[in-house]
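Only one protein chain is missing; all other protein chains are in place.
As written, the chain order gives the labels A, B and C, with residue 1 at the start of each chain.
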């Protein structure tokens, strides 16, 4: 059975309930759905982020995320996996990214969801720019993200 | 900062969006929320499940799940963690259980969520009884659940 | 008094959900209580309470191995759990 895979890159906000329902499609069995939702940092550190701009590489973004989903469906027995990632200007506290995976085995749903997030962080062409009272600056990549992505290599 | 922990045992269905929002409480930072939702098996195997009855041990159920949440908050830096578990009669495809954990570190949110599910499966006093065309029977515990719970022991 | 509770398949096999027993020297720990219940209520109880995987909880906490019990305690016997 082939997993149902879907990628959405959009400026609009998204509805968790609708997304989760799209992963089930009448095929829920014992097991379930694991999800991860990322949010824009709230204005609570000394940098005082006022808004965030998400740039991406149209075309490659969708392709690279679909490749990540395909790899996750080869590694684990999934019913479905989906990524929604927002682009453009976002406010503190808003949802940025949603990843969901459904499977008859909860360990597969969890592992796939975490794998997809780790790969997304290091393989998908997005760039964050923060706007604050001292002007704007590009967010630096974190080494820890690369380390987390690498631990999946050579692992089945 | 103490994590906000909450347990709900209820017959009523639950709303994913409301639950997820309750984990944030204006404290979303970089990182996010990991969730798991379990569903009643649909009527698609030879046993033909028509409905499910969830029995529990009122009092101990809430206590044992709160103890699991407290242990998760000791192991990982969480903002909040919550479990909603339904009891009583459920239909195929319905939501049974929801676990959510929020953290500034996505790996903490994922790990806590999976830990809570593994412990819930083996430490919280619920018993499932399936009703089908051949009558009803109690669901047997799965050894794999005990194995998954044990792998967290002696691990930090 | 001791409150004794049964759940799930075990509750059905015994046909009993709850018992109240006076605390006594003869029921001073979980092993003695379980043996007494198996002995005093006929063959069905004897068979059901001999299951190797029965879990015991004392005052709503699972107990591994034996434990002393005393007046006012709540003791539960049940099969392996299957929630989630």
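The rule is short, and it goes like this: a contact is a pair of C-beta atoms (placed from the backbone, for glycine too) under 8 Å apart; a residue touches a chain by one contact, two chains touch by 3 or more.
On a predicted model such as this, the values are computed, not experimentally measured, just so you know.
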Displayed chains contacted by the hidden chain, counting the whole assembly: A
Candidates A:8, A:64 or A:131 - the one touching the absent chain: A:64
Residues belonging to subunit A that touch the chain removed from view: 38, 54-57, 59-60, 63-64, 85, 96-97, 117, 120-129, 138-141, 145
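The criterion applied here is as follows: only the chains that are shown with their structure count from here on.
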Between subunit A and subunit B, centroid-to-centroid distance (C-alpha), Å: 23
Of all residues in subunit B, the ones touching two or more other chains: 38, 97, 117
Contacts with 2+ other chains: residues of subunit C: none
